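Worksheet: the structure to be examined is printed underneath.
Note that one protein chain of the assembly has been removed; the remaining protein chains are unaltered in position.
To keep things simple, chains are lettered A, B and C as they appear, and every chain counts its residues starting from 1.
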Amino acid sequence: MRLSRLQVKLIERIAATIPLTLAVALAAFVLMRAIPGDPVDIMMGEGASSSGEEVAALRTQLGLDEPIYRQLSGYLKGLLRGDLGYSIIRSRPVAEMIWEALPATIELAVYAMLFALALGIPVGVVSALKHNTAFDRVSTAVSFVGVSLPAFWLGIVGILVFSMTLGWMPTSGRIPYGLEPRHITGFLTLDALLTGNMPALGSALRHLCLPAVTLGLGVAAVVARVTRSSMLDVLGSDYVLFARAKGVPEPAVTIRHALRNAMIPTVTLVGLQFGSLLGGNMIVETIFGWPGLGRVVVDAIFARDYPVVQASVMVYALTFVMVNLITDLLYTVLDPKIALQ
Amino acid sequence: MACSMVSNMVCGMVHGAGTAAATGMLLDVCDLHTVYPSARGDVRAVRGVSLAVAPREVLGVVGESGCGKSALMLSIMRLLPRPGRIVRGAVRLRGVDLLGLSSGEMRDVRGREIAMVFQDPMTTLNPAYRVGDQISESLQVHRMTPSGASISPPRNACVRSRLWQARRAREEERDYVIELMRRVGIPSPDHRHLEYPHQFSGGMQQRIMIAIALACKPRLLLADEPTTALDVTIQAQVLDLMEDINREMGTAIVIVTHDLALAGDFCDNIAVMYAGQVVEWGPAEAIMEDPLHPYTRGLLLSMPRLGSRQPLRAIPGEVPDLTSVSSGCAFAPRCQQRTDRCEAEEPPLQIASGRMLRCHAVQAEAHNRARFRGCVAR
Amino acid sequence: MSMKYRWMTAISIGLLLACTAVSLPVAGSGPSKALSVIVDTTADRSDEAQAIVEYLRDVGVSAEVRVWEWSALKERILAGGRQMYLTDWGSAYFDPFDLAVPKLKTGDRGNYSFYSNPRFDAALDAALGTIDAEARRQAYFEAQEILWADVPWVFGYSLLEIEAAQADVLDWQPSMDSRMNLHDVGLKRGDTIVVGMAADGILTLDPAAYRDRATETVIRNMFDGLVTRTVDGRVVSEIAESWSVVSDTEYVFNIRRGIKFHNGDALTADDVVFSFDRVIRDGAMGGRTSPRKGLLGPLAAVEKVDSHTVKFELSSPFPVLLQALVHVQIVPMNYVLNVGDDGFARKPVGCGPFKFVEGRLDDKVVMERFDGYYGGSSDLKPVGPARVKRAIFRMMPDPTVRVAAMKTGEVHIIQTVPAHLAASLARDRNLQVKSAEGTRVYCIEMNCARAPFDDVRVRMAMNHAVDWDTILKTIYVDGATRLATAFLPSGFGYNAELAPYTYDPSKARALLAEAGYGGR
Partner (left out) sequence: MGQASLRTDELYQGTLARSANIPVLSPAGRAGRAHGARAGLWPRLMSHRGGRLGLIIVLAYVAVAVAAPVLAPHPPGAVNLAGRLTPPAIGTGNLLGTDQLGRDILSRIMHGARVSMLVGLATVSISAAVGVGLGMVAGYYGGALGRVLARFTELLLAFPYLIFVIGAMSVMGPGFWNLVWALSFKGWVEFYRLSRALVMSEKNREYVEAARVLGRSDSVICVREILPNIVSSILVLGTLRMGNMIVMESSLSFLGLGIPPRMPAWGSMINDGRRYMLTSPWVATFPGLALALLVLGMNLLGEGLRDVLDPKMMEG
């Protein structure tokens, strides 16, 4: 009974993403047509003169001289068939480009999030346990500063310190040629693990370090603050007092009784932040030469490569929705009240 | 019986620490002081409370909200939320001063020797865990088997037999949990131990909390307003349950309440608290029928009684600010019998008419009455 | 109850007002009839634009900078809505053909300044209507003189192409057209050379499907053309052994024998015809037309004469045909027909010194030495297979990171070193820094069709007002060459006698005053 209700809800949620995704696709379409600039013109680049007819012919060929509503209906029809279209500038299927770039972006976001959690949660918990002590004040101040430093600045400083001065980390890229694990999922660390390729794993992790930390530091600061405040709430709650009254040892009180309940707001935050990590990492990808979707999409915007932008925006939106869905599922695990309501 | 108990307690009080064990007291609180530092100065939540509880006794601690009842309970458990702290005094359990124990030793006492239940079961049960697990957690943290023996890790046992033992232990534990839930009156416990707190009604949640508290068969149960959050009918059921437990399991109970009538019905002895102090402490019937302290009287008069045609009277004035208690009697500003002495000098806790009393005015009067009756409590 | 929020509201509003009142720099109100312009730029030249604005202010022009995203700016420029804008344009042909024509001929594609001068157009037509070198040179000289007098732009500079390499990279030389010929390069240690590209990614691996330089830089190592170019811009034979000019509009090329593609196919005239057909015929790439079509101008047809001879027919004289042919790479006909255009782009096969191994276009492209290589142009030493076993092009769009990677030794060669970092690299004994003349013109274009820049005096004043020498010396750390007109010194027909406009603020003020804009 309970499972089936959950299933129904899941199906409901997944079905509900369809109109949202379509709306996002539509918004991307409108935005792209509204911004000035012309893909054909960009495609023709500089150099020798191209005649007006040539440009016009290319526009016709790409269907760019059709009325907007026709272009839109063509685009939507393509979507319904599962066809994301063809990149104007790169003359290859958009789906292929996205499929190639998405694992890099997701892997980076996942590691950035892991870093943020690994740093933010313990700091938040300790700050809460040592409320109003020097540790609490310093970590709070540091987290404020962490939030207020732009990622591109952090990235360059990281390269300056850890790559150039200390030589610990490579400056950019995902993995050197020759070390790549066999392609299974596209996530290098996962592939390396699956194939038992330890050198590849080590190298991939080393390459991930700087970009993931750059991207995750701001999130870590926010996670620390949220964890701290929800931990403070929970530590003052009756059930924590009751657990102590039962004689539960302090570490178990902190972890089993307090942290578990304090994680609920953190999970919400993680869901939201993960979305923004995915959608906001273009700058970090550019700095670290990370071959991810962010660079593809920024490139495509500046080149007015309509199909690529439209499809990427949809992918972002879908990922965002999916992450939200997973977050909600996670609540049902963390908070039994939600499962049955 | 109650009368002699009080005299025993008084002995404990009068003669100091050494005799408490000798007189068979289970819990003996002696001149306990507790403060909460705050921006406006220290809040003196408990100011020299002395109390004792005999085995199997039910003691009611009564007073208005903010009089330090809960702080007293938490002080006994050594669970005062920071930055609250115990300034001085002693809390002896069977003669052992809890304040002198290491935190590890104190943890062994909690849940196993003294258990505590709280006012609001809704917020006191951890929403994230099944109730059965929350009940058995008490057993696990005290490494106890349902039969009450401490688990000592088997030596030289082969892995398989250890696994088997572990499974056995788990099954036993589950059975015990179900039994316990049945004992506190939860219907179909064999299913419901797998449910989460929010799936129970308030009364049932309170029963679960009691089950958790009883899991290790403690000698003393501290109940902090256990029925305040419940409907009246449910209140009665929960109280009945506690009464049963007291009778059948022999668990001594300290019940904190603001409801004097409830305490009168339910308790052997009653301690009335005002402004962090015990102002009157004695057998329940004695206090209900012949309250001596003006505050106790006020409490009784402000309490509606069935069949009584007396108009209800509120105690004039407000509860004092505990950061700045004057040198005199804390109740003096609200007391109609106050004298100059009341405002100047804090009355000591003294024996009067078969009870302990903290009042200058009644002191003299009671003394006279006692002489007239020719019976001085010893 | 709102009392206690009142002070906060008051502070907030006060802060807002205070900031608003004093923060926005108001355009200085100069003399009564001051010239007021907005200088548009893209982000990469915003420093320079701010310096230029200061110079303009010095001569009494109230100027402001706006930073734009290029495509958005271009559309507004083309709509005639902007006044003055920093632009640049590259030339790949070592001839004004692909610079002066698109940028300055009446109504042409890159003519953002709306410059129109029939005499200038006629001079360009004359230069392109014949293959007679002397006549062309004269025509270009005339065109430059016209430009110099007409000053449609604030003429600017061309940046040096600065590249850096590890000290153990042998025989490396940056080329003027920013290509990177790894065939000639050796390594003292190791057999894999890694190049840090100054690009976000390349567009494709199909030699007929791109129009940008970064893609060509990579592709040109896997594909050869009929002819190629030395680092200083001379055209020499490659796949073609020799050629003859039959007439203004007809060329015959003899194909070298024994050339093999990476898949083992022998290269014949069919492949050459197919390759050119793919570029110039409409819809030849699976229904799409190659974006490179325009590069070949009036090339009408390429015909096979025999198995190793092809004939080029032009619809009109095309003096830069040989330079244009450098940019067309030969593809294997049978392979392309077999795998299709998409398949070919995924796994390209050429006849160049390196064969494709794998590649993510926005990450890295890996290629390996092609041992069956015919040796390349006999005019470019060394002849034979490539010297390194493997070449990897890595995309490193951020210049700071490129330089950092150079210093840590992660890459062997990097493109486009920012001028201010070149010195620090040059000081490093493990590195070498070299530069080549650039082929890109940087300038400030003005809307010559509208006031105030329809007045040649105002345009002239602008040219006198900007102290380029200081800008180039400081912001570009001497990594640039000042230009007298829109023509490049490296290109054909450059008139070295024309001197760049001098920095002369008083003259600029005088010219402005003459044009009716009150100077001080």
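Throughout what follows, a contact is a pair of C-beta atoms (placed from the backbone, for glycine too) under 8 Å apart; a residue touches a chain by one contact, two chains touch by 3 or more.
As the structure is a computational prediction, the values presented were derived from the model and not from experiment.
**Student:** One chain isn't shown here. Among C:Val37, C:Val53 or C:Leu86, which residue touches it?
**Tutor:** C:Val53
**Student:** Where the complex has a chain not shown, which of C:Ala43, C:Ala149 or C:Ala167 is the residue touching it?
**Tutor:** Answering carefully, the residue with contact to the hidden chain is C:Ala43.
**Student:** For chain C, which positions touch the chain that isn't shown here?
**Tutor:** Against the missing chain, chain C presents residues 1-2, 4-5, 7-8, 12, 15-16, 18-20, 22-25, 42-44, 46-47, 49-51, 53-54, 64-69, 71-72, 76, 399-400, 403-404, 418, 420-421, 424, 470-471, 473-475.
**Student:** Need a quick check: the contact residues on chain A for the chain that isn't drawn.
**Tutor:** 9, 12-13, 16, 20, 23-24, 27-28, 31-32, 34-37, 141, 144-145, 147-153, 156-157, 160, 164, 222, 225-226, 229-230, 264-265, 268-269, 272, 275-276, 279-280, 282-283, 297-298, 301-302, 309, 312-313, 316-317, 320-321, 324, 327-328, 331, 338, 341
Basically, only the chains that are shown with their structure count from here on.
**Student:** Once you find the CA centre of chain A and the CA centre of chain B, what distance in Å lies between them?
**Tutor:** Going by mean C-alpha positions, chain A sits 54 Å from chain B.
**Student:** With centres defined as the mean C-alpha position, give me the chain A-chain C separation in Å.
**Tutor:** 35
**Student:** Per the centroid of Cα atoms for each chain, what is the distance between chain B and chain C, given in Å?
**Tutor:** 87
**Student:** Using the touch rule from the top, collect the residues of chain A that touch chain B in their complex.
**Tutor:** Touch list, chain A to chain B: 236-239, 241-250, 252, 257, 260-261, 334-337, 340.
**Student:** Please output the residues of chain C touching chain A within their complex, sorted ascending.
**Tutor:** 69-72, 74-76, 89-93, 97-98, 101-102, 105, 108-110, 192, 200-201, 203-204, 206, 209, 211-212, 282-283, 285, 287-289, 291, 293-295, 297, 324, 342, 345, 360-364, 366, 390, 392, 394-398, 400-401, 404-405, 407-408, 410
**Student:** Where on chain A is chain C touching in the complex?
**Tutor:** It comes out as residues 35-38, 41-52, 54-55, 57-58, 61, 89-93, 100-101, 104, 156, 159-160, 163-164, 167, 170-174, 177, 286-289, 291, 295-296, 299, 302-304.
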